[in-house]
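These notes concern the structure reproduced below.
Heads up, one of the protein chains got dropped from this complex, but the rest are sitting where they should.
The first chain written gets the first letter, and so on, giving A, B and C; residue counts start at 1 in each chain.
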Amino acid sequence: METTNHTPIEYSTEEGSNKILGFWVFLGAEIVLFSALFSVYLVLHSHTAGGPTSKDLFEVKEFMIETFLLLISSFTCGLGTIELRRHNVKGLVAWLVVTLLLGLGFIGMELNEFITYVTVEHATLQTSAFLSGFFVLVGTHGAHVSFGIVWMICVIIQLLRRGVTPVTARKAFIIGLYWHFLDVVWIFIFTAVYLTGLVL
Amino acid sequence: MIENIKSFLGSFFVTGDPMIYGADASIALATIGIVFYLTYFKKWKWLWDEWLTTVDHKKIGIMYIIAAILMLFRGGVDALLMRAQLIIPNNTFLTSQHYNEIFTTHGTIMIFFMAMPFIFGLMNIAIPLQIGARDVAFPFLNAVSFWLFFLAAMLFNISFVIGGSPDAGWTSYAPLAGLKLDPGVGENYYLVALQISGIGTLATGVNFLVTIFKMRAPGMTLFKMPMFTWSTLVTSIIIIFAFPVLTIALALMSIDRLFGAHFFTIEAGGSPMMWANLFWIWGHPEVYIVLIPVLGIFSEVISTFAHKTLFGYKAMVWSMIAISVLSFTTWLHHFFTMGNTAWVNSFFSVSTMIIAIPTGVKIFNWLFTLNKGRIEFTTAMLWALAFIPNFTIGGITGVMLSLAPADYQYHNSYFLIAHFHNVLIAGTVFGVFAGLHYWWPKMFGHVLNERLGKWAFWVFMISYNICFLPMYFIGLMGMTRRMYTFPSGLGWEPLNLVITLGAFGMGVGFLIMVWMIVYSAKYGKRDTTGDPWNGRTLEWATSSPAPEYNFAHIPQVETVDAFAHMKEKGTAGNIYKAPFQAIHMPNDTGIPFILSVFFFIAGFGLVFEWYWMAIPGTIGIIVSMIVRSFKDHEDHHHIPAEEVEQTERAAGRLS
Amino acid sequence: MKKFAMKLIGSCSLLLLFLTGCTNRIAVLNPQGPVARQQYHLIIWSVILTAFIFAVVLIIFIYVLVKFGRKNNHAGYDPNNHGNTKLEITWTLIPVVICILLAVPTIKTLFALEGPPKPTEGLSKKEPITINVTSADWKWIFRYPKDGIQTVNYVVIPEDTPVKFNLFADSAMNSFWVPELGGQQYTMPDMPMKLWLQADHVGDYLGRSANFSGRGFAGMQFHVLSKTDADYKAWIQTIKDTKPALTMSTYEDLLKPSNVKTMAFSSYPKELDDKDKKAMKKMKHMEHMDIPENHLDLNSKDNDMGGMDMSNDSMKGGK
């Protein structure tokens, strides 16, 4: 349990603490959003329509690297939040940039994975219900990460321009929450899509 | 070349039906009329400054309600057209295709663009005032929600004249709604418009949840909140956790249709039943989204006009919480008949009927609020009283539907149609009408005419029963829903005739109501006290209509029925006692409107698969968001103390 | 307020009227077989219980309005009356009891409906027959796998015999409903289903689709004719003797969107039987949906109808 006996800057205004709570609530909604995608994917997993199956497609090495990239980026993002609470703009921005690069690495690998499936394995969105489910579930996560990258760039610019103010601090904190959350989602994709795909 | 243009226009505009040409003409005339009016009276700037850019929850609430009443009219005209077609057997007033489009738009518009916005409008009006706040937690987001809803509603409505309306029912079951069986653009309208307004709805949910959690006046603990606030809190939770499932369902169907995926198709392993599953995971909670807020309204109205505190406050709260938790575990009762195992059907039968228990607790608590009261029969109260027996009929027939083996006989028959109109109209519609009468003085500073209001009430309520009670029987006789015509000789003729007469009676009731609003705007009694009903909650503590900042001083709350308590103690005047301080308020902004226009553009592009239009629209959305992100630290201003004093003086509150 | 109460009482008695008299026009309340009868009993039971609840609500409602709604008379007014634990527990428990009283027969009936109906009292037990039903746009197609005949928009069954309808759909979903014989089940393109029905007596029962399937939906009406065993056998023979055979191309024409009159065919291509059978086999083994795609081959319109190869599961993609 964290014992913060002072109020961190991102919570220091009413607006800041409202927005942070609002964002948590939004994350609650995102959990449900992804759970709907997961249930569709799992129901359709065996509906391969004679096309490639998960066993045919998934490469352990590839998805492990993707997983590690995201796990580490979640860590570096967390270090950023610590710097934020130290009001250290430089440290914060530095960690955010590292996070961003790891995120780009992840997106790059994922794109590469998708392109391989489509061009080499002829496994496209249109091939089977299973692949529709796969591309849309994993793709929705990827789209979230990409959106996170654009958003993080905006936050970094604002931090550089204005320093740590209640407003920028709140934004930096929220983008951190978002990023960790995407890591949580990925853990479930790793489990329910990739590992499960090796088993079933 | 000319031929090309002609054939394009021929498929772009819906053609070949005099009724639609009539609609085209009236839409064009109305648009010209509005543009002319705004230009001639130099109202453009007023429109932009006062309405399009406002972030004031009270104005947003008014806009929601106006839009919802318009949509009630549109949905109601749809209903009357359907009933006109079904007045006699083998009627040819409407073609099958036309009828299918009409019931689809009727259901969709009534639920998404009438019931929900009406409720959001009342929430916007009342919630910040009830909890003693200056605005909602996120005023900017609130404006975004409204404009997304509004432009989505417009997008949905133009399908009538441009491209063709959706025709697969408001439930839009696959594979019927899939590209193969339904290749036109109508279904795209459904998918895109609901997606856009769904985003706005989700934002509303988050907004009101945080508002109620964090912005309550000092002293107002959760268990001292007014009942409408509680119901809004519970509803927000349902919205937040139900709408993402609709988002996914719509997105997957769109991907199927636009990009050839196979989620719900018959080919390549798609699972049409998965659509039903997702739709109802959202759909059942949705019916409580449109019900629970009005339960809050009824609590307010009944306790105000019985001149008593609410009976069983805690039980009222916990039963709503129970309903919200249970509402997520009953969805399968909408497809009992899709070959589920006996275990599955048993589970969902029982989980469904259990909801009757907390609902019943509420019914009895209202009855006992009336007990030992001093009942005053205002129009608002009449709507609330009529709710009790009429809704109970809908509720118990719901319980009858929840017995799966019996539902095999009711499913998709007019018995079902009767059930849900009984709950939706006696619940939602009576509820928003009660709320409209109740809060009208707070919105506009005058009271609605009671005599006309009562006329509208009796005509509408009696016709409503004439219209929907016979439907139970015609359903048991075997008439199914969504039949554009019915054969003679089955004994269905008399009941269908009665039903149609009832429907037109409701139309008359609606017209009286519109007349009442117009009449009251001119001759309505002014409300100078701010407290026309001897109210019990904080919205009555400020003047009518409430000033921009709501309360000159944030009230201090000690008990439930905070304002009644203040009046008893003689502290009500503290809210507007000099000296005043400057008040911090959000700035108006045009971004929500502009953002939503980009959504509209992108959406229209997607409907027609015109990517040259959809992509710039999407870029516009992203750019608007970035602009907002870079400007949001400078979006506040202060109302100086002197101005507060002037306002209060003008409202007659300072001597 | 009196007017209001009168009206409610009026509509209630209307309800009673309908439940007692003239029910033979109300198909659901006029059960003609054991399946419909079980459902009918459940319906009546639920009507009694819910009517009781409604009566209680209505009585209290009228009482409070009459007692506390009169003008200028405020006897008994008590603005601080805000709760009563005993009462609140009572009106939580009574609905709980009612729910239990409703839930138990519901679950029993659900499990009973899984299998063939028990013979109606006083009648002998007979061997069930099977009929394969396919809904197409916008007609009902019935195949008798044992006798090899096919009918469209009407079906003949022997009286007092359990009939297992295997339900399939070509294109959109529909719902197979014959209210006098029993409740409905969907026909779904991705999923074979079954429905047991039985008619006690000779008769003509109207059925229709209960699930919207597009422009021609309102015309998806069919007749179920129940005949004595002898008449049933004779009917089959007549169909075999007098009606044309169904060819694959006629069948494909039949699947195209249209409303048609009743039809009958003395035989149908064997492929159709194989397809039905294959789909049903999958249903039986369908412990979960882990089955090869297109388990209802009937829908892959484009596959090569001539050379169906049972051992080959390769009708992927429907293309």
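Just so we're on the same page, contacts are C-beta pairs under 8 Å (C-beta built on N, C-alpha and C of every residue); 3 or more make two chains touch, one makes a residue touch a chain.
Operating definition for what follows: contacts and distances are computed from a predicted model.
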Look at the options "Na+/H+ antiporter subunit C", "Pimeloyl-CoA dehydrogenase large subunit", "Leucine/isoleucine/valine transporter permease subunit" or "Quinol oxidase subunit 4" and return the one that UniProt uses as the protein name of the missing chain. "Quinol oxidase subunit 4"
The listed residue (B:Ile281, B:Met443 or B:Met483) that touches the chain absent from the view is B:Ile281
Considering the whole complex, which of B:Lys180, B:Lys214, B:Lys454 or B:His633 touches the chain not shown? B:Lys214
Chain B positions in touch with the non-displayed chain are 213-214, 237, 240-241, 245, 271, 273-274, 277-278, 281, 325, 328-329, 331-332, 338-341, 343-344
Tell me where the left-out chain touches chain A, residue by residue. 1-8, 11, 17, 20-21, 24-25, 27-32, 34-36, 38-40, 42-43, 60, 64, 67-68, 71-72, 74-75, 77-79, 81-82, 85-88, 176-177, 180-181, 183-184, 187-188, 190-192, 195-196, 198-200
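Keep this in mind: only the chains that are shown with their structure count from here on.
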With centres defined as the mean C-alpha position, give me the chain B-chain C separation in Å. 33
How many angstrom lie between the CA centroids of chain A and chain B, rounded to a whole number? 34
When you check chain A against every other chain, which residues touch at least two of them? 43, 47-49, 51, 127-129
Per-residue overlap in chain B, given as positions that touch at least 2 other chains: 267-271
Touching residues of chain B toward chain C in the complex: what are they? 96-97, 100, 168-169, 173, 175-176, 180-181, 266-273, 306-315, 335, 337-339, 342, 345-346, 349-350, 353-354, 356-357, 360-361, 363-365, 367-368, 370-375, 377, 385-386, 388-389, 392-393, 396-397, 399-400, 403-413, 462, 465, 469, 473, 476-478, 480-487, 490-491
Per the contact definition, I'd like the list of chain C residues that touch chain B in the complex. 1, 4, 7-8, 11, 14, 18, 25-29, 36, 38-39, 42-43, 46-47, 50-51, 53-54, 57-58, 60-61, 64-65, 67-69, 74, 76-84, 87-88, 91-92, 95-96, 98-99, 102-103, 106-107, 109-111, 113-114, 171-173, 175, 177, 179, 182-186, 188-191, 193-194, 206, 208-218, 221, 289, 293-294, 299-300, 316-319
Can you tell me which positions in chain B touch chain A when the two form their complex? 137-138, 202, 205-207, 209-210, 213-215, 240-245, 247-249, 251-252, 255-256, 259-263, 265, 267-271, 274, 278, 281, 622, 626, 629-630, 632-633
